[in-house]
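Once you've had a glance at the structure underneath, I'll fire off some questions.
Note that one protein chain of the assembly has been removed; the remaining protein chains are unaltered in position.
In order of appearance the chains are A and B, and numbering begins at 1 in each one.
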Amino acid sequence: MSIKSIDPRITRENLSDVADQNPIKELNHWQTYEVFHQTKKGDHHIHVGSLHAPNAEMALILAKEQYARRYECVNIWVVKSSNVFTSDYDDEDIFETTPEKMYREAGGYKVMEKINKYKKERKGV
Amino acid sequence: MYGGGYIFEESKNGKSEAEDSEKLERFESKIAAGEKIEPSDWMPAEYRKQLIRMIEQHAHSEIIGALPEGTWITRAPGFRRKLALMAKVQDEVGHAQLLYSAAETLGKPREDMINDLITGKSKYSNVFNYPAVTWADTAIIAWLIDAGAIINQVANSKGSYGPYCRALERICVEESFHLKYGHDNVVFLATGTPKQRDMVQEALIRWWPPIMHFFGPSDKISVHTETLMRWKVKMASNDDMRQKFLDMYVPKIWELGLTIPDPLLKKNETTGQWEYTEPDWNEFKKVINGDGPCNKERLAVRRNAEEKGEWVRRALMRKDERYTVPFA
Partner (left out) sequence: MNGINDFTEIQTEAAKNLLYRLADDQLILGHRNSECTGLGPILEEDIAFSSMAQDKLGHSQALYQLLHNMGEKDPDTIAFTRKVNEYKCCHLVEYPIGEYDFSLMRHFLFDMSEAIRFNMLSSSSFEPLAKIARKFKGELKYHTMHAVTWINQLGTGSGESPFRIQKSLDVCFPLALGIFEPSKYEETLISEKIFFGEKALQEKWLEAVIPVLKNAGLVIPDIENVTAAYGGREGIHTEYLKPLIDEMTEVYKIDTGAEW
C-alpha cells in the first residue's frame, strides 16, 4: 500500500510502507574532506569541520553552502581527510618544553647595565 | 533539534575497562579537570559506544526532524514564512551533517549509521513520530520543540567530547534563530484572526504530550547514568531539563492566553518545582518501539531518499578510494 501523507511531497512519491531495501554500501556516501575557511583576507584559514564529497572540486562546491552560508567567508580550502598527518595526543608531552629558554626570548637580552658601566668608566678616563 | 531522553545501552559486564585502570584514571581526571577528549585520545570502550549511540541518535533526530516541518514547506503562507521555513529545515539537514561527522570521528561510518536508521535499529527523538497536522503545528514545533532542544544542547555543548561540543556550538547559534522564528510565528497566530488562534490552540493541545515526553522519562540516578554523568556524556537529568523548560516557556505560553492541556500544571512556589500530570510513559514506549502515528512514514521517507539518491552518489563514487575517519 502506498503512504498517504499530510505532506503532499511525500504522497507524490507513492511510497510503499513495506520496509525492503539493500543496505547502503561502504563509501556510497563518498570520502571525507576537511574544510578550512578564511573570514577575511589577512586572516589564517581555520578548520571548521568536515564533509563527504566524491572529489575535491565537489567538496569545494558543497563546503561553500554547509560551511559558509551563514558566516562571513572570503576563501575556502578543502583537504582530503586521508591527507592530513597529525601528531598523536599520546605525545602531547612533546609540547611541554622546559622554561629555561631565555636565549630565544627578547627579555633574555639586557645589556643596558654593561653600556652604563662602560660609559661611566670612559668618563673616568 | 533534540531533547535528550537518549536510549543508552546497559553495559553488559560492568567495568570492562578495568584492564587499563591507569589509562582510565588519567582519562577521568582529564574530564574532571574540564579538559576535552579528542578523537584519537584513549577512551574507555564504553565511553566510545555510548557517545556514538548518543550523537547518532541526535543526528537521526535532525534529519528525521526535517520531516514534520517539511510537511508544510510547499505551503508556507507568504514570502517571509516560506523563506524562513526553508532556511530552518535546511539548518536541520545541516545539523544532521555536522552530527554524523562528529559521530564518525568515533569510528562509525555515515553509511552504517544511516543503515541503522532506516532499518529501525537505532532510534531518534520520539516527537518526530507525530504529524504536523496544520501550519500551526510547524509554529509550535519551531518554538517549543526547538526551545527544548536548545536546553538539552546547551547542556551537552559543555560535555567532554571535543567534536560533539564543537558541532553543538554552531548548532545552538542556528537554533536560536529557529526559536525566534517559531515564537514570532506562534505570536502572529495567537494574536491574529479567530481562525488563526484556533489553529495554534489546537496545535498546542496536540503537541503538549510529545513536548512533555521530549526530555525522556524521569531518570532516577542509577549507577549507569552516574558513570555517564561523571564522564560528561550525559550533562543534565531529564527531569531537570523538563523543569527548566517549563520554567522558561509556560509563562510565555500563558501570556498569549493559550491553554495548556494539563489542569494540574502549576509551579509549586514552596519547592520552586513545576507540578504536572505524569506523562503517559507507556505511550512513549509504544511510540519509541515503532507504533506511533508516523514511524512507518518517517522511515519510509528516509529509505526512499537514500534509494532515490543512490544512483547519484554511485555515479561519482571512486572504487580506488578508502574511507578515512574525519577530524571534525
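FYI, a residue touches a chain if its C-beta (ideal position, glycine included) is under 8 Å from a C-beta of that chain, and two chains touch if they have at least 3 such contacts.
As the structure is a prediction and not an experimental result, all values here were calculated from the model.
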| item | value |
| --- | --- |
| Contact list for the unshown chain, restricted to visible chains | A, B |
| Residue, one of B:Lys23, B:Lys36, B:Lys49 or B:Arg75, that touches the chain absent here | B:Arg75 |
| Residue among B:Glu56, B:Glu92 or B:Glu175 touching the omitted chain | B:Glu92 |
| Missing-chain contacts mapped onto chain A | 8-9, 12, 29-30, 51-55, 57-58, 61-62, 64-66, 69 |
| Interface residues of chain B (partner: the chain not displayed) | 63, 66-67, 70, 72-83, 86-87, 89-90, 92-94, 96-97, 100, 135, 188, 192-193, 195-196, 199, 301, 304-305, 308-317 |
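Just so it is clear, only the chains that are shown with their structure count from here on.
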| item | value |
| --- | --- |
| Residue ranges of chain B touching chain A (in the complex, touch as defined) | 38, 40-42, 67, 70-75, 94, 97-98, 101, 104, 109-111, 114-115, 118-120, 131-133, 166-167, 174, 296-297, 299-301, 303-304, 306-307, 310, 313-314, 316-318, 321-328 |
| Interface residues, chain A side, partner chain B - complex | 3, 5-10, 13, 15-17, 19, 21, 23-35, 47-52, 54-55, 58, 66, 70, 80-82, 84, 86, 88-90 |
